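Every protein chain except one is present and positioned as in the full complex.
Chains here go by letter, A, B and C, matching the order in which they are written, and residues are numbered from 1 within each.
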């Protein structure tokens, strides 16, 4: 049993909690779908992220870039913002702003045929950089006209996605990417200098080299970039069987080193020192078919990461909010190891609650350990999260300051016995297509167990294996109505 | 541990389950209120009763009966159905039909000033029986015009409420009540012979005498009544302190004797033998300030009653669905011992779930005992409810038929550790006026704990003190998607 | 045809448009009702008032003031805020703040039995001023605790209603009212000095005398009152037949003199000069059974008043927003001459649109005449309202500034041919109880006729008898899509 002593005047550090800054999404075209929207609505109601980032802004299903032949037979570009407006209007409806990833390449503007994913995003450089920059600028101008300059310049801009992988950028051609970056950077700033623009959006493959070269390039070209962006995944060795991948989690500590290295590469340049680093994607597994994503273990692991990511990074975007997602095809079953916080059928997964809990923390950090953290509002309200990545139960005791006579504690528990819809889905026989009744059952089972307790001095609790435990404590004042005697009620007479 | 053996061809009896037939309500005028409507909407969504019965159809806040002076100075009656339509339209909206209790007396039609309740229902006979009968007939005619004859004649009619109490009927004057009954009975039948009309709506005070005399009166007058109605409460000796009454529960068995006696009084008349007996009110305590109503003990006790009431009665109407109720004034606090299944703030109380569980039972009864019952649909689906009125945990084991290889069991548990919003409200300090946050917390805490399990042959479970345990069992068939291996998911690799 | 010339640099005056400041309501207890809430929701969606004022905060159906006997047999006050919170929570939901009229007297705190209205508000002085002041203070304190001090002190406070009528204040006893005013004023200010408190809430009977004496009293007692409040109705000689009153409208000009006199009585005191005068009730007829309220004539007359009321007064509260209202009993029919902007069945009356139109005006007044006004936003957007109180059509022409090539004009028309649900209700046979189909039809018919036009220089239009005509004009820019030719579409080939 670990004991944590909370006192009135204990030293506090400020807690860099950016858990709600940004969230990932399937390609933008999917945002037209009703189920996508229902899932995001649920996420926004219970968590409430500020930004949303995903691929496919310029992919052909969004239909923005079009061409026609004029009378002289010349190709002329024209832009269609019908679907873009539907998506952006919806984002406004649910109170989220886009984090604009500029990509992939419209077929008609592409220099080649290489595509990525089941949904075939073209990943080749533009056949005309001028055409590309005009597309970027026309799109930003349209957004400014529709949503107002003051609003739109708060939408961060990122150039492309994971150019260090040949699958996402033809030949992973670094020189070509730097060209794309510079051209795009200047084009965006020409629309409005207040836009925050960043890159290189790399994943953890040859990342040290890429980042070093990218920073050197920006330095040489004197590009006053606003953010540096990268991705972060923490598994190794996926093994595939049928539609699924089984993976091995790495130690969080070990994984986090990657970020510290990135941080120091940036900070080596005086002009970029302290520049916000944005992890524009992170998760455990980088595959959308890893059943790990649906488990309580994933929730506990992410709880641990969220306690640490703010140390290096100003934003970290869990990849993704929901399971309407088609990178490897349309999922066959509601639980299929997708990235989402929400499974199809609008069922929150355990990791959903990890984010909901982080959202409720207070601003001062009183305690941060391997298995939990405690925050306060600087007055008499405490909130904390504890997690257990091991296979055995762990116990904790919190001692409260003495100044208060009674505390009312509300706790929310997510572990294998509660808020484990994956297990219930398995118990039901792993149905591929949920009936309305099954869906309702799983939604109900997916809720955390909420309890209240009254204590005068300390709060003891046990976190089960793979569990996440949230609590908040407030001073309790009893205001019984005339004649009401709870002890007598309990006694039944 | 009690063991119950379920086999494929075990003998079944049909289960007279009328738990969802009728529900009580505060006076009709309250049905105009938004919170009343929200509570009833919740009840209808999760349980779904057929009929709703309460007082005050003709009370002055419904404003139906009006008079004016014509040119000659004569009083002329006129009827105002503005509010009645609002109430009935709402009942249609939520799919419930009124069980029409005819009463109380409009002030202008009353022969005296005596009133009952904080809301002052006039309980005196009409100053003109002709005026009364015209009021009844005009109301029924209006309803027929608006909602259709076929529909309205399915709405049962009951004459007055508890005339055997002087508080509800001036002097508890039996002769006068019989007059009222006969006049009203004939007036209703004159509108349409298909109406089902009953009385005497007595409570358990001098009830044997009243019922004997009532049956004798109907027999002599050759009134072809359609139902006999009475009330049923099961506590004794309320003690009042401040705004509250603390009561003692009687043994269910002992209380049920009352109903058997009533049944036999009716059956003594050949022409009335087997006539439906309707318990148009029942509950534990007959006072709306008994904290007992809000407890898990109440839920378990009602679970026991519901297993037995169908043996004598064709309908039994829990008094009441919600806590928007003013008989003793407006409640000061959300939990105040009101009759409702739902506390103010739209928080389901434990007894709410007892009804929700009975609603889900199947038609065949396989087992009925002191602490539980098991039903089936005649095929391979089982559902049962178990309860525990004692202070110690009780364990049960159900053995399933061998023909099926695996069963998936869903259980829902309501006991002092789960679905006990009263305790959490106490933990919060018994606030009189819930904040939005507190209301949401209590609504969440009020949900049963739902779990799923897989078993091959038997299901063992423990019912905690004052707990109610619902389960259903269905054959399980696994249909894993290609490559999905749940054991591997659990193993985390 | 009147012609109005709008030019780029014409002189403007600022338009004191307080049409949306405050709206009246039936007694507070009615705010618990669903239909009341639906009507207010509609009003807030389409118009959006800041404040709502009505009677009955302390009347017995709100159940705030209660008493019990302690062990020594002494009466002790206790307060029940259950219903008050429901009402205030709802007001918050629809974005309206209460204008707190303190009254009437709880039965148990009253010195006599005199009541007003069908719903029996007690209009006698308190039997204990101390008890009254404690009630007022406890209520304000409760509101501050629940809704926050910063919010609650923005809720204006008015002491009682129309004490100059014996029906509303026993004997119209001026001395007693002044006592009530002073005690209450001091009690409120003792809770928080920021509260804005006013009176004497008089109607137009002996109003000059009352106001003079009231101001003299405040002056002598050195009460730093924040507002002076009065009422304003503009008809004479109601004649009653059955449930209805037929009335005669006075000339607006003549009626408005009353307000100018009040204004000058206030301004005679140096310390009160320019003090905000609030008309806390106004309408044409002061009776809730005047069919005039439901007509297009009423809408046109109110349009005229709204152009002028800001000249003397800082707030003017139309009495009332809806027809859930019981002062003379429950209405028998949906159209019954009630005060409301909305008829029962949620049908907007013509006057509803007068307010909706005033809400859309711009801040600068370019033109104000007997029959209309024109406003602008100081740029190139114009909005105006014209009305016709005569029995003959009137025509107008607006000449726009030349700087703009094309104008797109949107107009909304409410007259006897359009947005006249009263006539359609009559055509349907004046049904007392609307079917769902009839209700939908009348809601549809109640909408203004909306049209768009394009013009290059001037806008001519005709206002039909009793019509109200709203328009707005904006510069038009055509952005045809490639190949779209509207003239060809019109030509059908």
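Quick note on the criterion: contacts are C-beta pairs under 8 Å (C-beta built on N, C-alpha and C of every residue); 3 or more make two chains touch, one makes a residue touch a chain.
Here the structure is a predicted model, which means the values were calculated and not measured.
S.K.: Identify the residue among C:12, C:94, C:249 or C:404 that touches the chain left out of the display.
M.R.: Going through C:12, C:94, C:249 or C:404 one by one, C:249 is the residue touching the chain not shown.
S.K.: Using the document's definition of touch, tell me which of C:77, C:138, C:165 or C:408 contacts the absent chain.
M.R.: C:408
S.K.: Kindly state which of the options C:94, C:138, C:165 or C:432 is in contact with the chain not pictured.
M.R.: C:432
S.K.: Tell me which of C:9, C:74, C:175 or C:478 is the one touching the absent chain.
M.R.: Checking each option in C:9, C:74, C:175 or C:478, the one touching the absent chain turns out to be C:478.
S.K.: Suppose we count only contacts with the excluded chain; which residues of chain A make the list?
M.R.: 32-35, 37, 63, 66, 68, 78, 80-83, 85-86, 90, 142, 146, 242, 329-333, 344, 432-433, 435-436
S.K.: Need a quick check: the contact residues on chain B for the chain that isn't drawn.
M.R.: Here the touching residues of chain B are 68, 78, 482.
S.K.: Touching residues of chain C against the unshown chain: what are they?
M.R.: The missing chain touches chain C at positions 240-244, 246-249, 291-292, 294-295, 297, 332-333, 336, 408, 410, 417-418, 422-424, 426-432, 441, 444-445, 447, 449-454, 476-486, 488-489, 492-493.
The working rule: only the chains that are shown with their structure count from here on.
S.K.: Measuring between mean CA coordinates, which chain is farthest from chain B?
M.R.: So the farthest one, by centre of C-alpha atoms, is A.
S.K.: List the centre-to-centre spacing of chain A and chain B in whole Å, with centres computed as mean CA coordinates.
M.R.: Whole-Å distance between the two chain centres: 48.
S.K.: Residues of chain B that contact two or more other chains, please.
M.R.: 242, 332-333, 432
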